[in-house]
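A single protein chain has been omitted; all remaining protein chains appear in their positions.
A and B label the chains in the order they appear, each numbered from 1.
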Amino acid sequence: MQAVEKAIKEKARALLADGTVDRVLGWEKGEYCYDNTPAVFTEEDIDRLVYNSFCGANLSKYLIAESKKEGRVLALLKPCDTYSFNQLIKEHRIDREKVYVLGVPCHGIADVEKLNVKGIKGIESIAEDGGRLTVQTMYGEKECELNDVLLERCLSCKGPEYMAADDTVEDPAPVELRKHDRFGMVEKLMQMTPDERFEFWRSELSKCIRCNACRNVCPACSCLKCVFDNDASGVSSKANVDTFEENMFHIIRAFHVAGRCTDCGECSRVCPQGIPLHLLNRKFIKDINENYGEYQAGADDSSPWPLVSYTQDDVEPGKMEGGKN
Amino acid sequence: MQIEKQETGEFKPLIVAFCCNWCSYAGADLAGTSRLNYPANVKIIRVPCSCRVNPLFILRAFQRGADGVIINGCHPGDCHYSTGNYYARRRMALLFSMLEYLGIEKGRTRVEWVSAAEGQRFAQVMNEFVETIYHLGENKRLEDLRCKR
Partner (left out) sequence: MQKIAMDRISEFYSAMAAERALYLPLKKRGAVNFGRWQEGADVDIDALHTVKSPKDLFFPQSEDIVAFKMKGKEIEIDAPDTPDEPFAVFGVRACDARAMEVLDRVFLSEPVDTYYRARRENGVVITLACTAPEETCFCSVFGIDPAQPGGDVSTWLSGGFLYLKAVTEKGEAFLAGLTPLEEANDAEIEPAVRALEETMERLPLKDLDLTGIDGNATEKLFGSEQWAELSRACLGCGTCTYICPTCQCYDIRDFDTGKEIRRYRCWDSCMYSDFTRMAHGNPRKSQVERFRQRFMHKLVYFPANNDGMYSCVGCGRCVAKCPISMNIVKVAKALGAEARK
């Protein structure tokens, strides 16, 4: 990825120099080797830009604010980020003219939590060599395969193609597309009895601390004021005061992004309690695919999404299979 | 609004019925003027169109003590606003599937298309739905304990 980072910086410098763009939206190196933060750079500080297997944050949502500012911004988008970008263009949230999209290749994003679960803790530095990570920790050197510690979303990678890009950085060593059953866990849940499913979701959702990270990071959650922040709605709450609220928040949030969710997986990435929120979104995606035709949100920037269209012979409510009974 | 529950005796399911102003609500009226019987514990909420029903309304009904929620709209093709019920159909199909996925009993929610002329059918649908909920029992999985006190 070092070669890619170098190429990104070269392209960015050239675009800044010839005035095509005024600033660059990318990731800045953090305190450690893995905690990169989204940041905006200009010619002076573009050296601080970093690109590696820990640039997980999907930058497309920042473009809502960035494209409202003066000048043009160069946005570094990984292939899966371009889906979110397209969806936001479709919803007229981003001014396309003010964004120059540079597609950057991705080999999968590593999940530090998964490293920890593998017993790799006290991380001091991480060296990437092909698909292998060599981790120096406070407790000795550890090794693992990038493929074993990928974020959930990367296991069902949508592929290396960019859905929107003004220019791209070439991938010097493309990796094979990971073949993972995207709906495997959803199907497994559907095969359970209703009691087991209820138990599964209770134990997951009861962990929720209502920090709203899933909502705030979600590129599809772009309402100026969320219903859960509206006192007058009667549903606004800052804590899960009752088990009902744990369910309600997540059902409504998943429903509100149904058909618009690109399955970028940011919700599951940021959840401090590790709730597999993507399993809610994927259920909707699966239902949509099976009943209204295959649909990938963000694959284009203009087609109407499934919940704003209909056919005369759509399936009747209650006939769609939510799970075994 | 709080739905008052029967404090004692056998379980009498509480049903919230969202009825479209143009068809089902008139259908309910017709059922009434035709002196057809359906249980009194069906509480009707009139909405301008079945597509006005936000998933939040349904969850809120459960929160406030409903045991079953039914949405009634015009027959597909007959919507007063041409297409409202088509959208409602997609939304509710997805929502109900999600509720089932979360382990909420299938059948606690329902959509029926009832026209203004179908007073008989309205009463029949309500009787059937109350029966279904009676067998499913009290809503425990989407209840808010604060409202039960």
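Convention: a contact is a pair of C-beta atoms (placed from the backbone, for glycine too) under 8 Å apart; a residue touches a chain by one contact, two chains touch by 3 or more.
Everything numeric in this text was worked out from a predicted model, so none of it was measured.
The chain not shown here is in contact, across the full complex, with A, B. Across the entire complex, the residue among A:13, A:96 or A:121 in touch with the chain not shown is A:121.
Annotation: of A:46, A:155, A:270 or A:299, A:270 touches the absent chain (contact as defined above).
Check A:30, A:130, A:174 or A:304 against the missing chain and you find that the one touching it is A:30. Taking the whole complex into account, chain A touches the unshown chain at residues 30-32, 35-40, 57, 62, 112, 117, 121-124, 138-139, 203-204, 207, 209-213, 215-217, 229, 231, 234, 237-241, 269-270, 272-274.
Within the entire complex, the positions of chain B that touch the omitted partner chain are 1-3, 64-65, 144, 146-147, 149.
We take it that only the chains that are shown with their structure count from here on.
Within the complex formed with chain A, the chain B residues making contact are 55-56, 59-60, 62-63, 71, 76-77, 83, 86-87, 89-107, 109-111, 141-146. Residue ranges of chain A in contact with chain B, taken from their complex: 186, 189-190, 194-202, 227, 233-235, 241-245, 247-248, 251-252, 254-255, 258, 280, 283-284, 287-288, 291-292, 306-308, 310-312, 314-323, 325.
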